[in-house]
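One structure follows; several queries about it will come next.
With one protein chain removed, the remaining protein chains of the complex are shown where they sit.
Per-chain residue numbering starts at 1, and chain names A, B and C are given in the order in which the chains are listed.
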Amino acid sequence: MVKRAGVLGATGSVGQRFILLLSKHPEFEIHALGASARSAGKPYKDAVSWKQTDILPASAQGVVVQECKPEGAFTECDIVFSGLDSDVAGDIEKAFVDAGLAVISNAKNYRREKDVPLVVPIINPEHLDIVENKVKAARAKGEEKKKTGFLICISNCSTAGLVAPLKPLVDKFGPIDALTATTLQAISGAGFSPGVSGMDILDNIVPYISGEEDKLEWETKKILGTLNKEGTEVVNIPEDEMKVSAQCNRVPVIDGHTECISLRFAQRPPPSVEEVKKTLREYVCEASKLGCHSAPKQTINVLEQEDRPQPRLDRERDNGYSVSVGRIREDSLLDFKMVVLSHNTIIGAAGSGILIAEILNARGLI
Amino acid sequence: MVKRAGVLGATGSVGQRFILLLSKHPEFEIHALGASARSAGKPYKDAVSWKQTDILPASAQGVVVQECKPEGAFTECDIVFSGLDSDVAGDIEKAFVDAGLAVISNAKNYRREKDVPLVVPIINPEHLDIVENKVKAARAKGEEKKKTGFLICISNCSTAGLVAPLKPLVDKFGPIDALTATTLQAISGAGFSPGVSGMDILDNIVPYISGEEDKLEWETKKILGTLNKEGTEVVNIPEDEMKVSAQCNRVPVIDGHTECISLRFAQRPPPSVEEVKKTLREYVCEASKLGCHSAPKQTINVLEQEDRPQPRLDRERDNGYSVSVGRIREDSLLDFKMVVLSHNTIIGAAGSGILIAEILNARGLI
Amino acid sequence: MVKRAGVLGATGSVGQRFILLLSKHPEFEIHALGASARSAGKPYKDAVSWKQTDILPASAQGVVVQECKPEGAFTECDIVFSGLDSDVAGDIEKAFVDAGLAVISNAKNYRREKDVPLVVPIINPEHLDIVENKVKAARAKGEEKKKTGFLICISNCSTAGLVAPLKPLVDKFGPIDALTATTLQAISGAGFSPGVSGMDILDNIVPYISGEEDKLEWETKKILGTLNKEGTEVVNIPEDEMKVSAQCNRVPVIDGHTECISLRFAQRPPPSVEEVKKTLREYVCEASKLGCHSAPKQTINVLEQEDRPQPRLDRERDNGYSVSVGRIREDSLLDFKMVVLSHNTIIGAAGSGILIAEILNARGLI
Partner (left out) sequence: MVKRAGVLGATGSVGQRFILLLSKHPEFEIHALGASARSAGKPYKDAVSWKQTDILPASAQGVVVQECKPEGAFTECDIVFSGLDSDVAGDIEKAFVDAGLAVISNAKNYRREKDVPLVVPIINPEHLDIVENKVKAARAKGEEKKKTGFLICISNCSTAGLVAPLKPLVDKFGPIDALTATTLQAISGAGFSPGVSGMDILDNIVPYISGEEDKLEWETKKILGTLNKEGTEVVNIPEDEMKVSAQCNRVPVIDGHTECISLRFAQRPPPSVEEVKKTLREYVCEASKLGCHSAPKQTINVLEQEDRPQPRLDRERDNGYSVSVGRIREDSLLDFKMVVLSHNTIIGAAGSGILIAEILNARGLI
């Protein structure tokens, strides 16, 4: 049965992506769209300044936008995707969860909460056990008929790409104790109103993205962390067990974050380059095993050409759900260097939200 | 007295830059221009496809291009600048030096020779002592009337920017034992025939530049090295005393290489961020003390704005002879992170050649 | 039955596009690939430097490249697509046609031949009657068992976009006697080896494309022309009945040619803006009526937003087979001004070749 989906922040950059992905999706239908009071009451096509490369989907055009309150059509939603800005996401998302709704958010507000899974769906879907445990507990208490609200956070866009090759390697070769990442990030991540100014990015690099380095450094430790015994909270990798150092840059690229990373395993001696490549190539994400609609055929593309991955050529692999890794080679300082490319608006934002929902659906949680 | 200058590879990208800089220079005049046999015999204006943002200087337009042999007008040159490609530079530059000419080369062919100084003029002009010692020895043998040929190599463009902040820090706080650099390099460094293709660089990043990472890693150890007791050779920093790890990218920027670096001092505890900034701010290069025409007023610009340096806004500081450093902050893995910006065709190529010649001139060596 | 397709110039930019489109096509299979002697004998994956945003299709990877001669696998092809450069296309294409093969060429060599249709498949498929008449005549002579070779030329990329809105208007309102077009052309049209240099196109415009203005001016008169009574030749619109003036520019855009055009009808008074829009909206191309696989759902997209069409947002409409037209308004000098956007590698090159082949197939001509 097709699930009813709501989108909060529907007129924004992330919201438009959610709508585009939902409009072609076999499991979901667009049921409720929320935006600011200024847009409320208008058909979506009149409320939005549509800026996607696909045309505004017919199924969204006539939906009347409502305010971002857990009322009306939103109360009938099986899942609600939030593309809200962080300055308003806090209160709104809380209200939705309190009202018993299932919310998947791209905002940063609740990412640090221990009982809120921070999920890159091709990497740590096991953190969704927190939600499963919560839902089961509620059902056990006879609350079946009442919906159990919960919140899942999508990771920061550049974190999603970074952790992709790390997880299979850690699973196989044990902890990584040192990691550096210098990012070359696309402008679509900044939205378009105003987003990155043309004067700032044509023939230029901006070697700074507010808050980004901090996110890369701590989110990695949560996503690679484990659940507590009760399965109710995430236990981050301790600070002193993994040093992460990030340097973030904005570059003149529309979509696709490139990250030059280096890493060191705790285990001595470290694996060989060939073992690293083989491990990445053979990694199959849980979503693929579950047969999720958007799951990548090849979770991690290991490229052998010396000048790849490149954002314009490689960002669309498996519709942006696959992460590309190239130039895997030994490092004179740590153990390995490599270049990671991920699609920032797919696996790094809205697309991950959709795939998380598919996993929830496959698990019977929505 | 104005010195006569020759340019080898005069029609190429680097050669054009040499000519542009020489045409406005108070100490040098363009006396001989060398190019391939195809161009020889033509007035320069007919031989060149001029691609600079300044118009072709009047003083170069009518100069008849000759072949790259130490004959004719070249034998009358006080200094010869080589912008030759590495596939032909080896033999030609050797022939010029053997003929008693003073050659400053942008090619990579002889950079590793111990008795050939590899010079970033704002950083290690003391390596020119090798030339001075050679000239003095020749003069002492009564060879004054005969010219003493010698060769000086300009460093790789991205190395020039990297070593700029390192040298003052090493002078003050002792050895750096670990260094990482991820570069975002402009396309002008690749020339324009064909150089970087538009299809490769619009809305794209190329995470690979052939041979570049190796150059960054070893050239740094020569430029920061010392001379032997006799002052005839450079002694590189030993491999095991300084680990350097580079990752090089080509980005859609016309001029200006951005480098995200991190470094660790051997000395424990390391200096403070403020001490690092102060040391960089107070560094005055030898060329400035000598009053060289092109020497920067401020050798290193330490920027405090959190989103600087940026190539489009900061590359022209002191006509491209100043290096900008920003975002100096502590690093969780090594000691410090910072962003370095340098003008790749000025301090990273032709401009450094000119400033080296000014230093030689000030020292009476040409 | 699936038709066997050959591609000449298979390693080049246009050839790669043919292969990509064929690899997903229900009616065609890749049967023969031709390239230079240097590539001959190699599996395609080793011969090509693949530069498309989709990965190299599995069905092409192992095909052994042969020389561009009407031999071997080429003789078994039902249709041959030529992406050859004009410096070699002349002799090779002639040889293929003489050998009885059906050739659709992107090269300019034979475009001016009266008995060679110059076809934009969404605009003037009726010019293919020349081929039909030739084939029927041959069959009538009892040559059925022998193949009848013929050649069809694809128009220049910028011409394809230009004629798209003209044809429906001329059909409805009679001759256009004056036409101006200033183009802003994407760089993919120039190929990638070397194509447009990054130094020429970053932060820049090149207001010149060799031969392009001439092509725009005369090809328009052939494509909008009629067939002679016998149906064997195209009769161009006479010079004095239609003045066309073009100005062509290369701009920093990957795909999608934008053209600012103005036009005047011979008929006085001219139609209204609304009549023009209606006519364009209601135009349904023959290929759509025939149900061709690649035919656009909406041949011409008439956009009402004042800042559209834009290449990045609108070039992919109907997979690049639809042409977008916006800003239709009155002109103070001629009758109307408008902005036309077309995908230069789809409707302007390889894609048109494929759609022409589909029409031929639907008509039973291959």
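FYI, contacts are C-beta pairs under 8 Å (C-beta built on N, C-alpha and C of every residue); 3 or more make two chains touch, one makes a residue touch a chain.
All values derive from a computational prediction rather than experimental measurement.
Student: Just list which of the chains on display the missing one touches.
Tutor: When the full complex is considered, the omitted chain touches A, B, C.
Student: Of A:26, A:142 or A:194, which one is in contact with the hidden chain?
Tutor: Answer from the full complex: A:194 touches the omitted chain.
Student: Decide which residue listed in A:40, A:73, A:202 or A:284 touches the omitted chain of the complex.
Tutor: Touching the chain that is not displayed is residue A:202.
Student: Which parts of chain C are in contact with the chain that was left out?
Tutor: Touching the chain left out of view, chain C contributes residues 178-180, 182, 184, 200, 202-208, 217, 243-245, 247, 249, 251-254, 258, 260, 262, 306-313, 326-327, 331-334, 337, 339.
Student: Give me the chain B residues in contact with the hidden chain, please.
Tutor: Looking at chain B, the ones touching the missing chain are residues 51-55, 202-203, 254, 312-313, 316-317.
Student: In the full complex, which bits of chain A touch the chain not displayed? Write them out.
Tutor: Contact residues on chain A toward the absent chain are 51, 187-188, 190, 192-203, 252-254.
We take it that only the chains that are shown with their structure count from here on.
Student: Which word fits the touch map of the chains here: line, ring, star, complete or other?
Tutor: complete
Student: Give the rotation angle, in degrees and rounded to the nearest 5, that superposes the C-alpha atoms of chain A onto those of its identical copy chain B.
Tutor: The superposition gives an angle of 180 degrees.
Student: Examine where the copies chain A and chain C touch and state whether the two sides share over half of their residue numbers (same) or under half (different).
Tutor: Copies use mostly the same positions to touch.
Student: Could you tell me the distance, in whole angstrom, between the mean C-alpha positions of chain B and chain C?
Tutor: So the centre of chain B lies 49 Å away from the centre of chain C.
Student: Need the CA-centroid distance for the pair chain A / chain B, whole Å please.
Tutor: Chain centroid spacing, chain A to chain B, equals 44 Å.
Student: At what distance in angstrom does the C-alpha mean of chain C lie from that of chain A?
Tutor: Inter-chain centre distance comes to 41 Å.
Student: Using the touch rule from the top of the page, what residues of chain B touch 2 or more other chains?
Tutor: Residues 200, 202-203, 252-254 of chain B touch two or more partner chains.
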